[in-house]
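Before anything else, here's the structure in question.
The complex appears here minus one protein chain, its other protein chains still in place.
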Amino acid sequence: MAAAALLLVAALVALGSGHGGEAFDPNPLQDFCVADATSKVRVNGLSCKDPAAVVSDDFFAGADKLRDEVSERYGFSALTVQIPGLNTQGQRYARVDLAPGAIFPPHYHPRAAETALVLEGSVYFGFVSSYPDNKLFSKVLHKGDVFAVPQGLMHFLYNNGTAPATLYASLSSQNPGLVLLADALFAGALPDDLLAKTLLTDKHTVDNIRANFRPS
Amino acid sequence: MAAAALLLVAALVALGSGHGGEAFDPNPLQDFCVADATSKVRVNGLSCKDPAAVVSDDFFAGADKLRDEVSERYGFSALTVQIPGLNTQGQRYARVDLAPGAIFPPHYHPRAAETALVLEGSVYFGFVSSYPDNKLFSKVLHKGDVFAVPQGLMHFLYNNGTAPATLYASLSSQNPGLVLLADALFAGALPDDLLAKTLLTDKHTVDNIRANFRPS
Amino acid sequence: MAAAALLLVAALVALGSGHGGEAFDPNPLQDFCVADATSKVRVNGLSCKDPAAVVSDDFFAGADKLRDEVSERYGFSALTVQIPGLNTQGQRYARVDLAPGAIFPPHYHPRAAETALVLEGSVYFGFVSSYPDNKLFSKVLHKGDVFAVPQGLMHFLYNNGTAPATLYASLSSQNPGLVLLADALFAGALPDDLLAKTLLTDKHTVDNIRANFRPS
Amino acid sequence: MAAAALLLVAALVALGSGHGGEAFDPNPLQDFCVADATSKVRVNGLSCKDPAAVVSDDFFAGADKLRDEVSERYGFSALTVQIPGLNTQGQRYARVDLAPGAIFPPHYHPRAAETALVLEGSVYFGFVSSYPDNKLFSKVLHKGDVFAVPQGLMHFLYNNGTAPATLYASLSSQNPGLVLLADALFAGALPDDLLAKTLLTDKHTVDNIRANFRPS
Amino acid sequence: MAAAALLLVAALVALGSGHGGEAFDPNPLQDFCVADATSKVRVNGLSCKDPAAVVSDDFFAGADKLRDEVSERYGFSALTVQIPGLNTQGQRYARVDLAPGAIFPPHYHPRAAETALVLEGSVYFGFVSSYPDNKLFSKVLHKGDVFAVPQGLMHFLYNNGTAPATLYASLSSQNPGLVLLADALFAGALPDDLLAKTLLTDKHTVDNIRANFRPS
Partner (left out) sequence: MAAAALLLVAALVALGSGHGGEAFDPNPLQDFCVADATSKVRVNGLSCKDPAAVVSDDFFAGADKLRDEVSERYGFSALTVQIPGLNTQGQRYARVDLAPGAIFPPHYHPRAAETALVLEGSVYFGFVSSYPDNKLFSKVLHKGDVFAVPQGLMHFLYNNGTAPATLYASLSSQNPGLVLLADALFAGALPDDLLAKTLLTDKHTVDNIRANFRPS
């Protein structure tokens, strides 16, 4: 289980870290501000390489970089397409793989809308609106289908088929952030009684659920 | 229980509805664009009254409009400060009341940051970041204290004192939206097996929790 | 030739029309503002359907809608992914098909950055910066590769292989616009002597080129 | 009088300085970019601390920090709520105290709208629009009332009661700026004849007024 | 005097009205959204003409439209360059004429920065910052010189030469707004005692000044 948690963390850091990104971001003020991985300057977004040192590969990510083992916990992997040239360009991309039966559990991006294209397999994709209240919008998607999630709304993927599924997700910020609802509730330091009240249940049930969210 | 659910829905609609709102919103293009409650035109945001018909009360909300019964379910009420003149001004305000022992359960605003001032009582206030991963930032706040939650991050209130607590929340969009995590998971139409997989538990546990999120 | 021109125009209108769009756009002020195709109200962007009437299909585009005959002129097709729910969400998507030897000629989007994923085949993809001056950034892309073009810069696709190529393009505005450089110069009403001066050549050469850009 | 001027300057610097701020600001590109008080890098906004070093207190301001002596000149104090975590979050807050009879003289914020809640006492609050031309919108506010001022418009507070009044002001930029009209006209280096022409009066009247705006 | 006041109001309405505009505005979501003078729809900004009905003159303003009699009160005229095609384009322009000895009194634009080019004559141009506190930045400008005023800061023009002066002002919003400080203080309905306190003077002095700001 610890290994699974580790894998998941790796995926989350890949998607949620400060190095990558997408839309509703501040507009660019030059042709490109390619992220400078060596800079120690910390600003809103990332500081830039010398434009004279920018090369074609700064705008490129090869297909070979986009596969990973899926997590034991949920059976999915989510890898950010690493393109330093996307800094200031209001976009981030990710490849998501789901084993048969796997889910990408309910989550949201604090700073982005998301649209996904199915590359392989089929998947049940849904989001929940805040107004109308908790209304589910969902579709079973097949290869080539596209589905959009408005900015900040909770959404999920469920591969309820028998073949692996792969999606290509486009996010409208260079650093959309990723919050998995179950992890936000159970993996951190929220008090047990707060969780019991939140779920309208008892601490015993909370503890049982929580046990699986912590490395043994 | 049905009454409690109703009350909660009232509060949520008050905060999450299309009529009110606040920051990172598009800039205003005139002194004011006071929301026209009678208009049938639907655009991004709200259409405006004739500026010649705008009056001082369009920018005013009286204290008497800001109290409400708390919900049975969680013991809190959250009422939007209704100011039609805030349309296009990138702000919304809400008054939150918490009975002793009550919580405003973990939630987030898809389109806003939030800062809250404690008007009465004391409250445990926290938020969880997405990077660093699921890290809790929290404080026990007393009267006059202020605490800020970055855009889109999950946060909660817990009145773990013996007196009622009241807060004044400022949100950085004219329509921040509100997603309660437990409601998003359990009150809508998400499949049971998806929820069981999400919580790393079984359908029986999911059904038990879910029962309390549906009106009898 | 007239038929080819017509096909091309169809593709351009699909990508450049007022109904669809993506990033650096004004932020949304509600969960969704699904484009209302029946509205006669004209605003920046598109007016919205009643949120109560919004359905899952407003966020969906099926794979079957994304194929088209390629133009005779250049051998490519470019079809916008039609998703009315993307209004106010700062994104637009397009599928691009290129026959062997075909090009998507040099063009730019006045209001968007673009990132493309190769779905099938291989393609030579490049863009030219304005600073450094007229510098070419380019790659030969294969299936699964991703390449990014900063906001507003001129770019092109060239299928110099022997198999058809297909790309999925993500643009950072709900309505990025499309300007083909050759069409902008030769297909409209620019004076011949202006074009001759622009190309540092004579009117005869201009007329010869121009003849092919006008329906016979 | 010099002491009073000094106090006022302290209050202004607290509100108008480069360290604090709020809405219509550029969107954040990470969960938080907590202002780094030790950085010597100067950019639009403030540079950030290492996210690993961020603590709960970076989002907190205690009530004890929000009281100050009022200025002799106008009888008010205005203290920014110091929260380094608000950098990039499009918000700033201030506490305003007014002695009986005191005013917060006509002023505006070059980069923000403002909404204020009355915490204690009562106050006459007004703003003047630019279109319609020089129209006054105003209310007498009591404890718990809220009043909003659109972005950039001139506004003022007047405690015409017999008890001290306190307000909590929310501004829609992390650094709204503060321009007091009388100080902008009389406290700086504007030529006397320009001021006389501006006020449709003579230099003698200008000199008499001006004398009070300069430390003896 | 009434006639002078009328003329001034005409000029102010021309610059400050809801029909015209400039920068930091929401981005455009189509090539153009030319303001539709006949529309009764009121939104943030202005609604648009049918793009098929747009003509070259929608982007044009002739030199003959840019002259006006100067006001008796201050000796200046300020006429907006009327270009309906600037709706959604984040810009507005104005021509300013100053008779010898005339001033464009201290004012600010709630929603724009301004840069001005001297077309004829010479002029003393200055602005006052909010931080550093009330610091004057100024230059005597001659024909062809350019001077810039940051967003929202108070600025003024003074033709202290012997020839008429003309400037061309560029503002960074399609509707920057205009607040003349003296008019905002004296021409509206602000209470006399508030003004006396504001100017650190007595009501008698206030009444004397005020008399000139009201039509007899």
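A, B, C, D and E are the chain letters, set down in written order, and residue numbers restart from 1 in every chain.
In this text, contacts are C-beta pairs under 8 Å (C-beta built on N, C-alpha and C of every residue); 3 or more make two chains touch, one makes a residue touch a chain.
The structure presented is a predicted model; accordingly, all values stated were derived computationally and were not measured.
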item	value
Sole residue of D:V43, D:A163 or D:A211 that reaches the chain not shown, by the stated touch rule	D:V43
Residues in chain D touching the chain absent from view	18, 21, 24-26, 41-46, 110-111, 173-175, 177
Hidden partner chain, residues of chain C it touches	9, 12-13, 16-18, 24, 73-74, 103, 105-106, 108-111, 124, 126, 128, 130-131, 133-136, 150-154, 156, 158, 177-179, 181-191, 194, 197-201, 205, 208-209, 212-213
Positions on chain E where the hidden chain makes contact	22-25, 27-28, 30-32, 51-52, 54-64, 66, 81, 83, 85-86, 89-91, 93, 113, 115, 117-119, 127, 129-132, 137-139, 141-151, 153, 168, 170, 172
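Following the convention adopted for this analysis, only the chains that are shown with their structure count from here on.
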item	value
Separation of chain A from chain E, taking each centre as the mean of its C-alpha atoms, in whole Å	47
Where chain C touches two or more other chains at once, by residue number	24-28, 30-31, 41, 43, 45, 51
Category of the chain touch graph - line, ring, star, complete, other	other
